[in-house]
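Yeah, one chain of the complex is gone here, protein chain that is, but the others are all in their spots.
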Amino acid sequence: MNLDSFLIMRHEILLLTITLLLLVGEIFISKSKKSSLVHLAIFLFGIHTAVGFLAIDESSIFGGSFQTNNLIHFFKNVLNIGVFILLLQSADWIEEKIVGENRGTEFFILLFSSLLGMYFMISAGDFLMFYIGLELSTLPVAALAAYETTKRKSSEAGIKLILSAALASGVSLFGISLLYATSGSIFFNDIIEVITSTNLTILGFILFFAGLSFKISLVPFHFWTADVYEGAPISVASYLSVISKGAAVFILMILMFTVFKPLIHIWENMVYVVALATMFIGNLFALRQQNMKRFLAFSSIAQAGFILLGLITGTQLGTATIVYFVMIYIFSNLAAFGVVQAISLKTGKENMDDYNGLYRTNPNLSLIMMLALFSLAGIPPVAGFFGKFFLFTAAASKGYYMLVFLAVVNVTISLYYYLLVIRAMFIRRSETPIPFFKNKLYMRLGLFITVIGILVLGLYSPLYDYIYELSSVFN
Amino acid sequence: MDILSLFVIVPVLTILILGFTKGLKQARIVSMVGSIIQLGMSINLIFAYFKERKINEEIMVFTKDYVWFEQFNIHYAIGVDGISVALLLLTSIVVLAGVFISWKTDDLPKEFFISLLVLSTGVYGFFISIDLFTMFVFYEIAVIPMYLLIGIWGSGPKEYSAMKLTLMLMGASAVLLVGVLGIYFNSNADGGALTFNILEIAQVNIPFEAQKLFFPLTFIGFAVLGALFPFHTWSPDGHASAPTAVSMLHAGVLMKLGGYGVFRVAMFLLPAGAMHWDWFFIILAATGVIYGAFGALKQTDLKYINAYSSVSHLGMVLFALLMLNKTAWNGALMQSLSHGFMTALFFALIGMIYGRTHTRDITKLGGLLKVIPFISAIYVIAGLASLGLPGFSGFVAEMNIFVGAFQNEGMFYRIATILSVSAIVVTAVYILRVVGIMLMGQVKNKEYLELQDATWYETTGILLLLIPIIGMGVAPLWLSDMLLESIQPFIQGVL
Amino acid sequence: MIAGISIYEILTVTSILFFIGVYGFITRKNLISILMSIELILNASVINFVVINKYLYPDMLQGVFFSIFIIAVAAAETALAVSIIINLYRQIASVEVKDTEIMKY
C-alpha cells in the first residue's frame, strides 16, 4: 500500500493539521494577541471546507476499516459547511471569552477533534473504527458543554452529557459484542454475509441501535437533550443539534441499509414505533417551553422523528431524502440557533417573552428567525417544506399512509409552537423590547449563508437529483 | 416568458419592489400599480383565452411544463381553462379592491401589502397550476400569510383567531397531503411512471379501493377551506378578527380554493370515490347550507353574520359539486365567483361602516341610510344580491345549482335539494333583518350624524366589485357557456 | 481457554456484571460511584469481547484489540468525567446527584 492511498483521508488529515496548528499557536502566541487565533481558525477551516469539495476517489484502507465514497465525501462536506457557519456565528462569543476570561483556543481544538471523530465514524468500515469515532465525537462535546466553567448550569450539562453518553456507549458496546459473537467479525462487510435474525443478533442490534439513538436523541433515549442544550453554550447546543445529530443519522442510516438490511422486517416496525414516539414526545414537550434553547432542543427531537420516516424505507429513495433533509435541517436549525446566539450575546436574553416586539426593533433578525422556523415547520416555499414532503413521499412509497398521516398531524402541532415564536416577534408588543443592535461581520455572514441555504436548497432541484444518484452506493 | 407564469412573477416582483419602499404612500402606490397590472393581465387573458379556445381543443390551454424534481416526476406544469380564467379575474379584481380598501393602513403598511400580495401570489399560482405538487405548494403559500395578516393588523381576539384559523387550515392541508400522496402512488395503475400531473392522472383509472380511501381525505382537505360543516368554525372568528381587506381576500378568493380544489382534484381524479361517498358529504353540505343560514339569523356582529352566510353559500357550492352533473357544477363555479364578489363587497362595506362608527354590533347602529346614503344603498344592493335577487350574480348561480341538483333522480337527492332551496328564505330573513335594523329606522347615535360618505378610493373599490356582480346577473350567457364548455371534459371524466 | 469453564458461565457473569453496573448507575447517590458503575458496564463488554474471541473465533484477534481500545477510551472518558465533576464541585461543593437537577421539565 502506497502513501497516496492515504489521500482518501484528506479531510481527516487536513483537520488534524489545523487542530495541531491551533495547538501550536496556543502555545506560542502571547495572551494579548490570542484573539487573532479566532480569525486564524476560521480562516483555516474555511480553506479546509473549500478544499473538501475537491473530488476524491472511492476506496478503503486499513484493510477496510476506513472506507469512503462520494456520498460519504459529500456528507463530510455538508458537515464542514455546517461547522463553518457555526464558527462564524460563535466567533464573537469565543473572542469575548478569550479576551474577557483569557481562555485558550480549546474551544476550536475540542470542536475540531469532535468533528474529526465524526469523520471517522461515518467512514468507518468496522465497529472498532466506528466506536472510536463515536467516542471521539462525543467526549470533546461533553467538555465543550461544560465550557463555561463559571456557570453551574454548564457544568451540570456537561455531567449529564458525559454520564448519559458513557451509559449509551456502554450499552451499544455490549450490543456490538453480541453482534461480534453471532457473526464472528467486526467488519461490516463480513457481517453482511452472515447476519441472520437470530434472537441474539436482534438483541445486539437493539442495544447498538439504542447507543446511536442516544446521539440522534430519539425517544426514549432523548432525555439528556433538553437539559444539555439549555445548560451548554449556545454554539455547543447548536453543534449538538445539527452536526452531531446529522452525522449520527447518517451512519445509522448506512448501517441499517447495509449491515442490518437482512433484519429489515424487524427494524421497520421498530423504527415505526420509535418515530411516532419521538415525534409526539418532542412536539408535546416543545409546546410548553419558554427558554429558546430548550424549545429548539425539543423541536430538534421532533425533527429527528421525521427523519425516521425516510429511514423506515430502507431504499435509495430513503437515503436520498434523509441526506437531503438533514442538509436542509442543518441550515434551518443553524439559522435559528444563530439568531438566538446573536440576541443572547448582545442582551443575554434567551426566553420567548423577551422576543416580544422584536420585529419592530430588529426586523432582519426576526425575518431570519421566521424563515428558519417556517423551514423547520415545513412551510413552502422555504427548503424545509421540500425536505419534509420528500420524507413523507418516501414513507408513503412503502405504503405507510397511517404513519404519514400521524406525521402530518405532528407537523400541525409543531406549526403551533413555531407560530408562538413568530407571534412573539411580530404580533406581541413589549414595553422593554430588545433594542436595535448591529451584528459583527462574522455573525452576519453566518446568518446570511444559512438564509441563502434555506431559500435555495429547496427550490434548486438539481441538488436533490445529485444526492439521489450519490445515494445509489448503499443499495 | 409565458403569459401564465407572469401571474406569479408580477406579484413577486411587486413584493420585491415593496421591500424597498418607505412609508404608506409609496407602499400603497406600488401595490396598487402591481394589482392594476394583474387586473389588466387577467382581462387580457380572458380575450386571449377565447381566441385560443377557437383553435385549441385541449382541456387546458396555454399549457407549459417545466421539469422540477425529476426523481419524483414533479413538474412546474401550468395551464388554464375557462374556470381558472374566470377565477383569476375574480382574484385580480378582489386584490385590487382590497388594496384600495386598505388605503389607510398606518401600522407597518409595507409589511401589510407584502403579506397581502404573498397571499394573492399563492392564489394565482394555485389557479394556474395543473400539477398536484405545485398546486399544494401554492395552496400553503396562500394560507400562511393569513396568520400575520390577522395577527398583526386584526382586531379583537386576533391572536386566538389567527392561530385557530392557521392551525385548522394547515391541519386540513395535512390531511390533503396524505390524499395527494395517495393519488400520486396510484397514478400508474395502468403501468407507466408515477406522476403529479392532473391531466395525466385523469387518463389512468385509479383502483376503486384507493379512490374510496383517498377521496374523503382529498375532499375534506380542500373543503375545510370551503367552510364545510362541521369544519367551518375557523371562519367566523377568523373573519371577525381580520382587517377588512384580509376578510375580503380570504372570503372572496381564498375560500374559493376549496371548491376549486374539490372540483379539480377530488371530483376529477377520484370520481368513483365521489360516487361512493357522495351521500355522506351531501348530508354535510346540505346541513352546512341550512345551518349556516340559521346560524347567521341570530348573530349581531356584522362580520359574524357574513361569515355564517358564507358557510351557507359555500355549502351550496360543495353541495352542487357533489351532485355530479354539468348544470350543478356550472352553478357551483358561478356561485364561487358570485360569492367571491359579493362577500368581498360585503366585507368592504362592513369595514367602511366599522371604520366610521367603530362598532359592528347592528343593535348599536341604525338609520345609516340617512347619514351615509351611498354606502348604505350599496349595502342594500349587496344584500339583495346575496339573497339571490334576479339581476345579480347570486340568482344565476343558485338557479343553476337548483336545476342541476334537481336533475338527480332519487328521493334522497330531492329532499337534500329542497332543503337547500329553502335556505333562500332564511337568507332573505337575516339579510333583511340587518338592513332593517342597521340601515333603516332612526339614527341611534347622534355622533353618527357627522359621518362622511365613501371617499374616492372606497368608491373605486366598491364599484370594482359591484360591476361584475351586476354584469354576471344581467348577462350570464357568455360566462355560463364558457364554464359549461370547460366543464364538459370533466363531466365526461366522471361519467 | 480456561478448562472446565464453558463460555456460557462467563457470558452469564458478564451479563450480570452489566446489569449490576446499570443498577449502580441508577441507584447511586454520588456521581463518582456512578462513574464506577459505568466502568462495570464497560468492563462487562470488554470481557465479552475477549471471551468471545478466545472461545469462538480464536483464529483472529479482533475482539482482543477491541477490548484494548475500549479500556483506553474508558480511561479517557473517566478522566473527562472526573474533571467536569471537580469543576462542579468547585462551584457547589458537592458531588451529589441531587444537586444536578436545576434544569428540568
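For clarity, chains are labelled A, B and C in written order, and residue numbers in each chain start from 1.
Please note the rule applied: a contact is a pair of C-beta atoms (placed from the backbone, for glycine too) under 8 Å apart; a residue touches a chain by one contact, two chains touch by 3 or more.
Following the convention adopted for this analysis, contacts and distances are computed from a predicted model.
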Would you kindly match the missing chain to its UniProt protein name, picking from "MrpA C-terminal/MbhD domain-containing protein", "NADH-quinone oxidoreductase subunit L", "Cytochrome C oxidase subunit IV family protein" or "Ferredoxin"? "NADH-quinone oxidoreductase subunit L"
Which shown chains does the hidden chain touch? A, B, C
Among B:260, B:402 or B:490, contact with the omitted chain is made only by B:402
Tell me which of A:226, A:279 or A:403 is the one touching the absent chain. A:226
Residues on chain B that touch the omitted chain in the whole complex? 164, 167-168, 229-234, 291, 294-295, 297-299, 326-327, 367, 369-370, 384, 389-391, 395-396, 399-400, 402-404, 406-407, 417-418, 421-422, 424-425, 428-429, 432-433, 436, 439-442, 476-477, 480-481, 484
Even though one chain is hidden, which residues of chain C still touch it in the full complex? 22, 25-28, 34, 97-98, 100-105
Mind pulling the chain A residues that touch the left-out chain? 159-160, 163-164, 167-168, 171, 197, 199, 202-203, 206-207, 209-210, 214, 219-221, 223-224, 226-227, 265-266, 269-270, 273-274, 281, 284-285, 287-288, 413, 416
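The rule is short, and it goes like this: only the chains that are shown with their structure count from here on.
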By Cα centroids, which chain is closest to the centre of the whole protein? A
Can you compute the centre-to-centre distance for chain A and chain B, using the mean CA position of each chain? Integer Å is fine. 43
How many angstrom between the C-alpha centroids of chain C and chain A? 27
Just the number, please: Cα centre separation of chain B and chain C in whole Å. 65
Which residues does chain C have that touch at least 2 chains other than itself? none
Show the residues in chain A shared as contacts by 2 or more other chains, in ascending order. none
Of all residues in chain A, which touch chain C in the complex? 127-128, 131-132, 135, 139, 142-143, 146, 149-150, 152-153, 155-160, 162-163, 166-167, 169-171, 173-174, 176-178, 180-181, 184-187, 226-227, 230-231, 288
For the complex, which residues does chain C have touching chain A? 18, 21-22, 25, 31, 34-35, 38, 41-42, 44-45, 48-49, 52-53, 56-57, 60, 62-63, 65-66, 69-70, 73, 76-77, 80-81, 83-85, 87-88, 90-92, 100, 102-105
In their complex, what parts of chain A are in touch with chain B? 317, 320, 374, 379-381, 385-386, 389-390, 392-393, 396-397, 399, 401, 404-405, 408-409, 411-412, 415-416, 419, 422-423, 426-427, 461, 464-465, 468
